[in-house]
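The other protein chains are all here in position, but one chain of the complex has been omitted.
Chain IDs A, B and C follow the sequence of writing; residue 1 opens each chain.
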Amino acid sequence: MAPLKLGMVGGGQGAFIGGVHRMAARLDGCFDLVAGAFSSDPDRAHASAAELGIAADRSYGDFNEMAKAEAVRSDGIDAVSIVTPNHLHGPIAEAFLAQGISVICDKPMTATLAQAESLLSVAQSSKGHFFLTHNYTGYPMIRQARQMVAEGALGEVRIVEANYLQDWLSVAPAEDNKQAKWRMDPVLSGGGAIGDIGTHAYNLACFVIGQRATSLSATLRSHVAGRSVDDDARVTLRFDAGAQGHIWASQVAIGNENNLTLAIYGSEGSLRWAQENPNVLWFSKLGQAPQMITRGGGAACPAAAAVTRIPAGHPEGYLEAFATLYREAADVIASQNLDGATLGVQEGLDGVRFVDACQRSSRDEAYWIDLR
Amino acid sequence: MAPLKLGMVGGGQGAFIGGVHRMAARLDGCFDLVAGAFSSDPDRAHASAAELGIAADRSYGDFNEMAKAEAVRSDGIDAVSIVTPNHLHGPIAEAFLAQGISVICDKPMTATLAQAESLLSVAQSSKGHFFLTHNYTGYPMIRQARQMVAEGALGEVRIVEANYLQDWLSVAPAEDNKQAKWRMDPVLSGGGAIGDIGTHAYNLACFVIGQRATSLSATLRSHVAGRSVDDDARVTLRFDAGAQGHIWASQVAIGNENNLTLAIYGSEGSLRWAQENPNVLWFSKLGQAPQMITRGGGAACPAAAAVTRIPAGHPEGYLEAFATLYREAADVIASQNLDGATLGVQEGLDGVRFVDACQRSSRDEAYWIDLR
Amino acid sequence: MAPLKLGMVGGGQGAFIGGVHRMAARLDGCFDLVAGAFSSDPDRAHASAAELGIAADRSYGDFNEMAKAEAVRSDGIDAVSIVTPNHLHGPIAEAFLAQGISVICDKPMTATLAQAESLLSVAQSSKGHFFLTHNYTGYPMIRQARQMVAEGALGEVRIVEANYLQDWLSVAPAEDNKQAKWRMDPVLSGGGAIGDIGTHAYNLACFVIGQRATSLSATLRSHVAGRSVDDDARVTLRFDAGAQGHIWASQVAIGNENNLTLAIYGSEGSLRWAQENPNVLWFSKLGQAPQMITRGGGAACPAAAAVTRIPAGHPEGYLEAFATLYREAADVIASQNLDGATLGVQEGLDGVRFVDACQRSSRDEAYWIDLR
Partner (left out) sequence: MAPLKLGMVGGGQGAFIGGVHRMAARLDGCFDLVAGAFSSDPDRAHASAAELGIAADRSYGDFNEMAKAEAVRSDGIDAVSIVTPNHLHGPIAEAFLAQGISVICDKPMTATLAQAESLLSVAQSSKGHFFLTHNYTGYPMIRQARQMVAEGALGEVRIVEANYLQDWLSVAPAEDNKQAKWRMDPVLSGGGAIGDIGTHAYNLACFVIGQRATSLSATLRSHVAGRSVDDDARVTLRFDAGAQGHIWASQVAIGNENNLTLAIYGSEGSLRWAQENPNVLWFSKLGQAPQMITRGGGAACPAAAAVTRIPAGHPEGYLEAFATLYREAADVIASQNLDGATLGVQEGLDGVRFVDACQRSSRDEAYWIDLR
């Protein structure tokens, strides 16, 4: 398959996640980055474009301009990656979808519920696709877990536990920490730990068990003086079929870097996984010796094999999982057939609703909020 | 020091925890077992006594008889171990304390709050001591953690997380499983997972951070049809100084044997420990490489060294931790000086209050219960 | 079973391994320590005896005197534990065996091959038993491994790897380090790392695969200036049936406390075990997910269960494994039936021959030495 043409909004000099998206887009050769509006500051935008080898006529200072210009080029982009702070995701996505250009958007989908609902309606009437990069869903062992749950290897799911622990906000960040700055502003981010990493944990739990929560109770706290967003969140989830879920997202858990873990306990077996050593998945059946399933090992299933690049024992990591989402997006765009594993605007809305419900619940003493 | 003379109530043929107490009492040579009422069934009691090499005149069919007889012997017991089902702890302890005989009692202290309060008043007026065997407090790395927290190595405690996961009750136990049978009866046990293992987790969290919770909110659930006690418990704790605690006790978490873990996050550092590999303690300071502190290694502190028997790298386990509580009880009985680490009737009452509060909270939609 | 009467030679104040033997003898209640010659210095011997609660008339200043006196008492000891420096093991063992008293002897059996051969002939004509405490053979997961190999779970054994790494002799020890002092004297110890820990690794490898090596090639080195014994040993072993073995024993491997590991690779499967976390055993079959077998878990076999005291997930450690050897010795002495798992004078001789062969091989450029 010839590479698709990709644009990017955000991700200029000094940004972090833009570079990740570019590597992910490049790894499997599915996309060529050919256009971008890399910063809301036009000078920085053009300097970034030059560094990235983008032709000058496809370096834009404004995303609206870019959407319109690319839509009318014969060699216009097939998709755009959105890697800005959260509050801009919605307007940018709408601008490109309105032009029929597919969108690959970082999470959370938007900073507010109103933005999410607006985007939903735009997306539904666009011929472009909307893809949400909850990148941890791209790990082969997560796909393995999802297939095993679907096939009943655990019996009925009783408990799902997804924790995402970091420590980088244990103290007030330095003034010049750009990554921290917008995340600490509730208007730009839409939330603290709950939006930044809690949504990943929530999405991962739902993705693997194949269910959506029906209600939740949440407690959000903030441990650092002067901080206006949460840095530690606890959420209890209920699912229709009787399962209970627990999310713990913290950015003040010293000694944790990106310690995202998932455990699923069913009536007959369990699965455990940790993002920091993602090539193994622990599977236990009641009364039997726990098994260490490895990506590429003898117990790996087709869903894992489909997103595996290299043999067992040679670790694949974060970028490979991210690249899998890009490859699957490219497949959908090229084939126009929806893949079962990609996440879209519905999951994006679910995530924003999750954040909103957690914030409301927490303000009201962990009151139970209906998600249906 | 010459060994003290020990009696035992419960722990006859077919019991589990009695044998553990006997090994723990024997390991350091602090106690000789010389008397017992090993079962409520007199035939089984005497048969058990004979197996254990107890003289016939000190094998009793009834604990009241035993308490009175031993109190008047010139070579009467210095202490009695109580290893019966929970609902008998209170009456037995009172019978011996009333005679001035010290008591070493398995947890939870009693099956009901009324029993606990009664025992408290009896214990306060006895010349005997009351010791509660929350055995996990005997692990050297738990003592290390407690000393480190007390010395401020973590800064201010923000979060304490104690989980105790088992899987042996994931399905309905076999009819002849004596261990399961009384635990499944709320009258005999006083509670399910919350009393059996939740109390351990709660006690451990409080022991290490040196604080008592002031309020809690709990959700108890039961996953197996026909079960009349909880098998999965989630508790949120608040502490006066601002820390928040979380307890998860489950007996349906397949793949877990006795997976008791403790994590403490402070403003400057964290500690993590797991009972199944208890000779190591992870210590992280913000921005530094995590350190693996080992029992007996160069970073072990005096509190750990004091309860260590063998050199680093030769694992001490569950029985050694248990034996430490016996040794410390013997020291207190012999010296009449209270040791800082032994647990007594106050901690016992705290534990029973904890169970009671969890049950009340859970019945009322996780309502917050004041513990003061 | 009533406890047997135990004596001890060595293990007085300031010693390490004596205390371990006493705890091991006590844990299961199989032995009462009633007599001893606890030091070659009579004052220290009697002071130690008093501390240990030994009757004055059974505290001896000399092991020969003790052997004779105990042999004629009606309540004389059933067995003696020998916990002196290595060069005294032989003479002491012979003195007691000559009186028909069973011997429980620390390893290596003797400091020289001549002593070992002499002891062999004395032991063969004694009515007493000789037990060698290669204590790591007492771990349940080692018994599990041995049974699995015997039953063919691995197919044919191809490779056995036993490493024992420590770091406490990485620099010259302090002058007053009693443990180090006699070990550094080749006359008292018979060898350095090779005798002190290499023999453990060698014995463990042979014990688990159920074979004796037929030849070996060794390289012994010393890394610290002025040291007259080896502190790092590498040995290659050949076995009759085609397996090859490798031993690495080091006391200068910084970061290792008592890191004894065993790996066995067969034509169909493998096993891996580590002493510092001894309650698990890794089992891999070609093409399948590796399994974590736990002591007491669903995959534990009868050989493991037979030496297990407490449920799965509650760790047993070094002292429990050591106590198993004492319990098995007590069973043999009481029943006069040899148990399949106890080690005796033949294994002791094998160990001393191993050290002797390693030293000769190393002096001659790792020349291959026949062990048959």
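Note that in this section a contact is a pair of C-beta atoms (placed from the backbone, for glycine too) under 8 Å apart; a residue touches a chain by one contact, two chains touch by 3 or more.
Quantities reported herein were computed from a predicted structural model and do not represent experimental measurements.
Colleague: So which shown chains sit in contact with the chain we cannot see?
Modeller: A, B, C
Colleague: Would you mind spotting which of B:115, B:166 or B:294 touches the chain that isn't drawn?
Modeller: Looking across B:115, B:166 or B:294, the contact with the absent chain belongs to B:294.
Colleague: Among C:31, C:207 or C:282, which residue is in contact with the omitted chain in the full complex?
Modeller: Only one of C:31, C:207 or C:282 touches the chain omitted from view, namely C:282.
Colleague: Among A:73, A:127 or A:314, which one touches the chain that has been omitted from the display?
Modeller: Hidden-chain contact among the options goes to A:314.
Colleague: Mind listing the chain A residues that contact the chain we can't see here?
Modeller: Residues of chain A in touch with the missing chain: 2-3, 16, 19-20, 22-23, 26-29, 53, 166, 256-259, 275-279, 294, 296-297, 309-320.
Colleague: Which positions on chain B touch the chain that was left off?
Modeller: The list for chain B reads 283, 287-294, 297-299.
Colleague: Residue by residue, what part of chain C touches the chain that was omitted?
Modeller: So the residues of chain C touching the unseen chain are 158-159, 167, 170-171, 217, 219, 221, 223, 232, 234, 236, 244, 246, 248, 250, 252-255, 263, 265-270, 272, 282, 284-286, 290, 365-366, 368.
Going forward, only the chains that are shown with their structure count from here on.
Colleague: Using each chain's Cα centroid, which is most distant from the centroid of chain A?
Modeller: So the farthest one, by centre of C-alpha atoms, is C.
Colleague: Quick check for you: compute each chain's CA centroid and the global CA centroid, then name the chain with the smallest gap between them.
Modeller: Minimum centroid-to-centroid distance belongs to B.
Colleague: Count the residue numbers both chain B and chain C use at their shared interface, divide by all numbers used there, and answer same if that is over half, different if under half.
Modeller: Same: when the shared numbers are divided by all numbers used, the fraction is over half.
Colleague: Could you work out how far the Cα centre of chain A sits from that of chain B, in whole Å?
Modeller: 43
Colleague: Can you give the whole-Å distance between the Cα centres of chain A and chain C?
Modeller: Their C-alpha centroids are separated by 55 Å.
Colleague: Send over the residues of chain B in touch with two or more other chains.
Modeller: none
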